[in-house]
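Shown next, in structure tokens, is the structure this report addresses.
Note that one protein chain is taken out, while the other chains of the complex remain in position.
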Amino acid sequence: MNLMQLYDMIDLDQLSVEEIMDLIALSDSIRKNPWAYRESCRGKIMATLFYEPSTRTKMSFQTAMYRLGGEVIGFDNPENTSVSKGESLKDTITVVSGYADVIVMRNPREGAAAAASLYSKSPIINAGDGGHLHPTQTLTDLVTLYNEKGRLDHLRIGLCGDLKNGRTVHSLIRTMTRFPGSSFVLISTPELALPKYVRDVMDAAGCCYTEAASLERALPELDVLYMTRIQQERFASLEEYERQKGVFVLDGVKLRSAGPDLKILHPLPRVDEITVDVDNDPRASYFDQTVYGMYARMALILTILQSRDRPKKRKIPRSTHPHRCSNPKCITQTEHYLPGLFTEAGDMLLCSYCDEGTLI
Amino acid sequence: MNLMQLYDMIDLDQLSVEEIMDLIALSDSIRKNPWAYRESCRGKIMATLFYEPSTRTKMSFQTAMYRLGGEVIGFDNPENTSVSKGESLKDTITVVSGYADVIVMRNPREGAAAAASLYSKSPIINAGDGGHLHPTQTLTDLVTLYNEKGRLDHLRIGLCGDLKNGRTVHSLIRTMTRFPGSSFVLISTPELALPKYVRDVMDAAGCCYTEAASLERALPELDVLYMTRIQQERFASLEEYERQKGVFVLDGVKLRSAGPDLKILHPLPRVDEITVDVDNDPRASYFDQTVYGMYARMALILTILQSRDRPKKRKIPRSTHPHRCSNPKCITQTEHYLPGLFTEAGDMLLCSYCDEGTLI
Partner (left out) sequence: MNLMQLYDMIDLDQLSVEEIMDLIALSDSIRKNPWAYRESCRGKIMATLFYEPSTRTKMSFQTAMYRLGGEVIGFDNPENTSVSKGESLKDTITVVSGYADVIVMRNPREGAAAAASLYSKSPIINAGDGGHLHPTQTLTDLVTLYNEKGRLDHLRIGLCGDLKNGRTVHSLIRTMTRFPGSSFVLISTPELALPKYVRDVMDAAGCCYTEAASLERALPELDVLYMTRIQQERFASLEEYERQKGVFVLDGVKLRSAGPDLKILHPLPRVDEITVDVDNDPRASYFDQTVYGMYARMALILTILQSRDRPKKRKIPRSTHPHRCSNPKCITQTEHYLPGLFTEAGDMLLCSYCDEGTLI
């Protein structure tokens, strides 16, 4: 009996804290009694449009839909599609939304999901739009934290690895600042430090955060450790990489300094930033995290498909802006028919697709 | 309660006008009451064997089968299949027809679907055999016309673009000549004009047709405009392309000269031969067309799977012909075990696979 109304899922920020808690509660209900939901989406079709491959995310969504009784169509190799013949995102989305009841889309361009939602006759779930947003990963993280820690407030969260480019890290921080008492420990190199705009979000929310140059120093005080990978090519030089890499690798020895209630998360895939001997530690939650992710996606799909207020056709905003977004990765750079949509913020225009700001 | 009996769907010409109308009526019944059909093919399996990629067509068929309650297997990349190990079409079809209740096949060779039907234990649906036939596209066009125009007779149909190579155009004309009062306006360059054999079909049926050198001149008198794309490489030269291309692009300005009841169709994908500003015009039917296509395929699959007179095994014709088809694109050129099958027509032999004629 979930009465929450939800149409698209482009950005987790569109949900209130109450709505997030509703989705978490529904995830848990499904996890504890999956058979009660196994016919919930019978006769419904989900399309997975993956403009860049991500087998892991796709399998999670597919499993979620199948466990609700629905079916799945889609593609994961745009080389084989009409896209390679020059078809626009608008046309692909218009056609596929005539086939499917809900569309899950991953696209390398920032703002692609928001652009798709302008033309789709069916709800859009953003499964990653470039380095911009990946709301179902963050929802997965939240469901994991809630279940493994028992709460989402007053958590001291360590974030380790490439904090500069880590989309999942930025999104998790942004969301956690909305829960009371969150504090953060940033564990990275100066070159890969958290961008200023995420620090601004923490400051605005009044959250404490500190920095730590190594895992060892940070571990004792953490409730949660969120590990991510630092790609070799992110380091200044190969020497720098060789000198630094061990500092950000979690192994059984370093883990000895952590408390017994620590929970370790990782968005996966993991390469070597967590050693295999950690896997059997009861504090390692990164594999359970993928299972929580499946239930989180079931809750999301079900909520969206059960919502009533589904507009038959979206209205393209009539009053648009002549300015073009300056972000070279923005979807508007390649899909030229898209109307220029901006929000004014002081002397800035914020692109409604990719959220990038431009000085007027 | 559709009592129509249908085994394979290789060529739309195999159906009588009455049978075509039955399929259209069933499409409409499904569209108006989809839930009544959602278990119709429960327990049935459809194989989609795509020897060349066509994600759009494949998704349409898959959606159709899922909305009837069935399941789908198949491949869309022959590189990954036994085909790449040198397996013959005969063997692939024999094996897959042991798994699936119906096979949907796309193949770049002309006559491939007819060849497959010789060996298949299950019905074959032709989803395109090279430049030869694509009957479910034409069925889609007919369902769209019937619904959007309210009739299939006495329609004045403009066909614009590459009329020389457009398989869908040839097939639509051939089928529409069977309905009373059809007339045609051919809008193209001299180099890309409709082939003589299609003109012969119109002449034989007593249909009027005229030519027009531009969209503007043709538009005011049309009931239907069927747009197709002219690929740049079809033009004599780049200068010719630059000089001509605008003539065959439909935009909002040209559309002003058309009547209010015009309906615009396009087999999609569209590149730039229809400008985006036309999309919201109520006369634009090309996106609805893809939805009609899904229902047309549902009607076709359902009719085939419900038909009773399904031969367990097809008999290979015993009296075959020593002549080989001279069409270099014919399936018999690569699958050498295929029996030579021909129909005599005057001093010509017509290949039963690809329909190409050879002088005896």
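Couple of notes before you dig in:
The letters A and B name the chains in turn, as written, and every chain counts its residues from 1.
Keep in mind that, in the parts below, a contact is a pair of C-beta atoms (placed from the backbone, for glycine too) under 8 Å apart; a residue touches a chain by one contact, two chains touch by 3 or more.
Keep in mind it's a predicted model, so treat the numbers as computed, not measured.
Contact with the chain not shown here comes from a single listed residue; of A:Thr290, A:Ser307 or A:Thr358, that residue is A:Thr290. The omitted chain makes contact with just one of the residues A:Ala25, A:Val249 or A:Leu268: A:Leu268. Among B:Met4, B:Ala25 or B:Ile45, only B:Ile45 touches the chain that is left out of the view.
Chain B meets the missing chain through residues 43, 45, 47, 71, 73-75, 79-82, 85-88, 90-91, 94-96, 98-100, 337. Residues of chain A that touch the chain left out of view are 35, 38, 53, 55-56, 59-60, 62-63, 66-67, 76-77, 268-271, 276, 279, 287-288, 290-291, 294.
Basically, only the chains that are shown with their structure count from here on.
Relative orientation of chain A and chain B, expressed as the C-alpha superposition rotation angle, is 120° to the nearest 5. Chain A and chain B have Cα centroids separated by 42 Å.
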